[in-house]
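Just dropping this structure here.
Left out: one protein chain. Kept in place: all the others.
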Amino acid sequence: MAKKESAFANMVFTLFVITLTASTALGFVYEFTKAPITAAKQAVKMKAINEVLPEFTNLPHEEVYKIAIDNDTLYFYPARENRRLVGTAIETFTNKGFSGNIKLMVGILPDGSINDIVVLEHKETPGLGDKMSKSKSDFSLQFQGINPENFNINVRNDGGDIDAITASTISSRAYCDAVNRAYKAYLKGREK
Amino acid sequence: MNQWKNFNKGIFRENAVFVLYLGLCPTLGVTTSVINGVGMGLATTFVLLMSNIVVTLVKNFIPDKVRIPSFIVIIASFVTIVELLMQAYLPGLFDELGLFIPLIVVNCLVLGRAEAFASKNSFTSSVVDGLSMGLGFTMALFFLGGVREILGSGSFLGFKFIPGDGILLFILAPGAFIALGYLIMIMNKINKKTA
Partner (left out) sequence: MNYIIIIISAIFVNNIVLAKFLGVCPFIGVSNRVETAIGMTGAVTFVMVIATIVTYLLQHYILIPFGISFMQTITFILVIAALVQMVEIMLKKLSPILYQALGIFLPLITTNCAVLGVAILAVQNDYNLIESVVFSIANAIGFGMALLLFSGIRVQLELVDVPEPMKGVPIAFLVAGLLAMAFMGFAGIV
């Protein structure tokens, strides 16, 4: 197929042209998809915030603020109904998942109690750790309504009051770690 | 070239997965459900088709010694385009397919067809070849995804029709290997009968 001579100049020129064309085309597609991608990511967050908090009328992601805790940064999304704070959704995470990071959205009411929690992202084992999702089991329901002030959020093996997922202590432990991280940051935010 | 025969080969006689054993990583990795499998298959078909087209159009301008790196840049560009488009318009599928989307660029099937076919054949033949191998690949993912989803989750296309958990093994790693082994065996038997 060598219709063109493999002279050094030719090779360099061809590669240069191809790479330049490719980069330009990609740059164009990137700019074109930037807005829809951001919108899609925001839609996922909004859906989660809607699930973990009662009704609200504002756009929480427009009032997002950060709280730094232990070298990490968590994102706080306040939800309001006509100016009155209805609750705060906290995007939290843990590195202690069995197969990687787990991201949760924790909804905390103004009185400091947990309204609800949804899983944003996880890579846990299907049939075991993935039971932390609402669609797979009722594990997460036990978190609803508890106030971390008087409730020990740790699995029973660690002396806490949370019933772990059967055969998935590590995933359950990681879940609690993420929730505790969110609450710690919440308390820090309340001090301000 | 007999285009009908050209098209057929990708589906049966030279099926990417079941006969040529190409593109096995995504085949095993994303077939936990039919939707994921077909989604990946179609994404790969798009990349395969577009790269075949570009390669067959520019084949006369590329010096022989740099053809592999050139093909790689062309293929990688289309993979990135698929990545961006999926992130924007099919975010759910994008999350499910995860790491395997950028890995389309190292799918032996795509580079293989560019090198073995598109760089040596006409525009029409290359287009047909791309479609044929891509759709054959998608078909393989459809079957493997179907087997694993039905046996492993008791559902098909997301609709659960068997209550309770399925045979968990099939949506985990070992199940992928085992199910694929059996499907290849069946394909062997079919090809022997029609040989």
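Every chain is named by a letter (A and B) in the order it is written, and numbering of its residues begins at 1.
In this text, a residue touches a chain if its C-beta (ideal position, glycine included) is under 8 Å from a C-beta of that chain, and two chains touch if they have at least 3 such contacts.
Only a predicted model underlies this, so the values are computations on that prediction, with no experimental measurement involved.
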Among B:11, B:25 or B:151, which one is in touch with the chain left out?
-> B:25
Touching residue (missing chain; options B:77, B:119 or B:132) | B:77
In the whole complex, of B:40, B:54, B:86 or B:176, the residue touching the missing chain would be B:176
In the whole complex, of B:68, B:116 or B:157, the residue touching the missing chain would be B:68
Missing-chain contacts on chain B, rising order, are 21-22, 24-26, 28-29, 68-69, 72-73, 76-77, 79-80, 83-84, 99, 102-103, 105-108, 111, 169, 172-178, 180-182, 184-186, 188-189, 192
Those residues of chain A which, in the complete complex, touch the missing chain = 22-23, 26, 30, 98-101, 125, 170
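FYI, only the chains that are shown with their structure count from here on.
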Between chain B and chain A, distance of the C-alpha-averaged centres to the nearest whole Å = 31
Contact footprint of chain A on chain B as seen in their complex | 32, 58-67, 69-70, 73-74, 76-77, 80-81, 84-85, 87-89, 91, 95, 119-120, 165, 168, 171-172
Tell me, which parts of chain A touch chain B in their complex?
-> 1-7, 10-11, 14-15, 18-19, 22, 25-26, 29-30, 33, 36-37, 40-41, 43-44, 121, 125-127
